[in-house]
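Yeah, one chain of the complex is gone here, protein chain that is, but the others are all in their spots.
The chains carry the letters A and B, assigned in the order they are written, with residues numbered from 1 in each.
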């Protein structure tokens, strides 16, 4: 048959390579992601290593830099922890409790996602700032930073735990209760293990968000070096004062911390799934 | 029973102290001198220019994100190529990068002393702000659309092709209608995030009033530089109103999606 020698039709390669958009589409997507995301971030990396590893180390171990990095990490971890407790509690109330206005409360959870971070900052400032009507003055204190970060990270744990809680086998719970387990024991022995991956995932996201947060902290935190200045504020200040290498180094350090945490959490949850 | 009430009270108190009461407070502060004062404060030339700049950025960023987001989502959902995992990771990267670092990255890449040696004068002007906003909103459309594409599969598209529809016709008549809710959701998230972007813009935008100042930068400038607390509250209230619209749209779309 003459047609035996028909060359592979182009459509075939298109299917396997770029799927619905073909190799051109794939090329466009790659170029777009590179130009917008990858290359600029690569520029940060090279800048941070401009003065070699020594220069990098010097930049991140400058007293204010080191303080900002440690403070940011510690506070972010604390905020993630706060979220684990309050997020589980809120998710529990939303799933298991029933009261008027519950759907409104459910909608409020997403508000911090929808609200610009600078608005979050000013919103908290109006209540807990210098002109506080309730007499709580948190401006330029560490609790203010914690408050701001708790605000913007509110949805993460709630939204990751909520669906799992809906799925938790109520029969297993009732069986445990029928065997005489108290409410708390049932929660700890039956429900908590099921929530574990979701909690870890939500906490990881909250941590990653907190560690890079800027807008919500900028007004209420005060940005006092070696007191309330978080890493992103420090970076912004380095750019303002025209020290890009130092800004790049601290940026890279911050990215490494958040990647390490996200990676560790993915690893833990995967292992948990397997085991 | 009483444990339940106790848990509920604690949860609601937490939300109250953290979210509801502060929000109510800022509303009160904004409108305590009447609506006219608010209106005047958000219609000053600087405010008008900030609002229009914010909307301009949105108007540029949304189509960019939709077009490139759809191309990327299609490649990820339907393609089978080496390095796909890497591409997936790059799409998620903006979620894990601090907005301030985004600004730094753009300066070091596009800026005068950057990789491109300032060949394109984008920093401290509109293109720079657009680039920053595109960076932070890049995952939204992709991440909303990709799972929908996987779920609908390729059968409908294949059916269309056997009925004579070209790739382009299939995309417009079959694929796009099937993913429109996902696209809508991605657009809403993009709009919300674009209007609210602050950190990246403080780094790359000049922040000159009436020129390169977005709504979020205006809030900051009024509060810090002008000590105009009321003006900052008013501008923030405008942003909050926009966020509320976003939230309502999100809820409506969520309902469509579940239907």
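The rule is short, and it goes like this: a residue touches a chain if its C-beta (ideal position, glycine included) is under 8 Å from a C-beta of that chain, and two chains touch if they have at least 3 such contacts.
Definition applied: contacts and distances are computed from a predicted model.
> One chain is missing here; what is its name in UniProt, given the choices "ATP/GTP-binding protein", "Acetyl-CoA acetyltransferase", "ABC-type quaternary amine transporter" or "Cbb3-type cytochrome c oxidase subunit I"?
"ABC-type quaternary amine transporter"
> So one chain is hidden, and I want to know which residue out of B:24, B:60, B:165 or B:245 touches that hidden chain in the complete assembly.
B:165
> What is the set of subunit B residues that contact the non-displayed chain in the whole complex?
155-156, 158-166, 169, 173-174, 177-178
Going forward, only the chains that are shown with their structure count from here on.
> Counting only Cα atoms for the centres, state how far subunit A is from subunit B in Å.
Averaging C-alpha atoms per chain gives centres 16 Å apart.
> For the complex, which residues does subunit B have touching subunit A?
3-4, 7-8, 10-12, 14-15, 18-23, 25-26, 29, 68, 71-72, 74-81, 87, 90-91, 93-110, 113-115, 131, 134-135, 138, 149, 154, 157, 171, 175, 192, 195-199, 202-203, 215-216, 219-220, 223-224, 229, 232-233, 236, 239-240, 243-244, 246-247, 250-251
> In the complex formed with subunit B, which residues of subunit A make contact?
16-21, 25-26, 28-30, 32-33, 36-44, 46-47, 86, 89-90, 92-93, 96-97, 99, 105, 107-119, 122-128, 131, 133, 147, 150-151, 154, 183, 208, 211-215, 218-219, 231-233, 235-236, 239, 244, 247-248, 251, 254-255, 258-259, 262
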